[in-house]
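Here the complex is missing one protein chain, while the rest keep their positions.
What follows is subunit A.
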Amino acid sequence: MNILVIAELHEDSLRKSTHSAVTFAKNVGAPFSILVLGSGADKAAQEAATFGAQKVLVADDASLKDPLAERYAPVIAQVAKAGNFDVVVVTASSYGKDIAPRVAAKLGAGYATDISGVKNDGGKLTFKRPVYAGNAFGYCEIQTPVKVVSVRQSEFAAAEPSGGASPVEKIAVAAADPAAARVEFVSLEAAKSERPDLGEAKVIVSGGRALKERFAEVLDPLANLLGAAVGASRAACDAGYAPPELQVGQTGRVVAPQLYFAIGISGAIQHLAGMKGSKNIVAINKDPEAPIFQVADYGLVQDLFTAVPELITELKK
């Protein structure tokens, strides 16, 4: 078996999501290579070469400056075919979810999404994946010879560099699909934040609709103090109190930090689906019946507008 890990880049470096895809490969226990795609990808390729991959393949081309599925998928499929890879893996970030299905369709491969576990039984792979907002787990097998999977970042700890340097090989970029001519990257409105990414943060301070217009005013000082990422429930995002990219949940980001503060969050199942893998959950809510208390390790029944400032004072002691 031979695994192809698709790297995800942020500017010229690897995103941590790539490290989770490497962990998947290591869990399967088969040789793997890493494919780095981008424009000006040397630095990311050098980083990728430190994880014990057989090879690092680099598709470095101006046409790959922005991650458009119509441009990336043909290159990934070409590399997967040329190298006879049996498994292609991405992390189930918005990047992976956008691109991987097109790769699967090109390869005639089955595609299992957002997997939270893998078992290798003498070459037969069984994938575990959450369904119904994490209220059940399914065990599935992909029936096609080539398999494409996206892995849940929160369930595959980031791989550490294992030393050494894999050989780096540049590959020629295949001609783009006709579909690529009909999509144009216009702009990126990047969320401006000095805080860690939700997928990588050790501590997350998350707020619900109860915060209303005071969302940032109340949560930011606590997040700043803890060096935490800020998250939000769908209700808070829907109501416009928090920007959409902060949404934690079944259809937003799935997170599993060391410490998760759920502040003024009642605990709808869609939100729980995104955070109940957190190692320690603290809930602050004035409603003692809120479902969030059923998953919280530490629950505090108190009005958040008094509890959060008090918490900041206490932490500064």
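The rule we apply is simple: a contact is a pair of C-beta atoms (placed from the backbone, for glycine too) under 8 Å apart; a residue touches a chain by one contact, two chains touch by 3 or more; residues count from 1.
Definition applied: contacts and distances are computed from a predicted model.
Asks: Consult the UniProt record of the chain that does not appear here and report its protein name from "Electron transfer flavoprotein subunit beta", "Multiple sugar transport system permease protein", "OB-fold domain-containing protein" or "Transcriptional regulator".
Replies: "Electron transfer flavoprotein subunit beta"
Asks: With respect to the chain omitted from the figure, which of A:151, A:205 or A:282 is a touching residue?
Replies: Among A:151, A:205 or A:282, only A:282 touches the chain that is not shown.
Asks: Could you tell which one of A:46, A:63, A:126 or A:224 touches the chain left off the display?
Replies: Residue touching the absent chain, from the options given: A:126.
Asks: Touch as defined at the start, partner being the missing chain; which of A:104, A:151, A:171 or A:201 qualifies?
Replies: From the options A:104, A:151, A:171 or A:201, the contact with the absent chain belongs to A:104.
Asks: Touching the absent chain: which residues on subunit A qualify?
Replies: 10, 66, 68-70, 73, 93-95, 97-98, 100-102, 104-106, 109-114, 126, 129-144, 177-191, 197-199, 203, 234, 237-238, 244-245, 247, 250-251, 253, 258-259, 268-270, 276, 279-282, 293-302, 307, 310-311, 314-315
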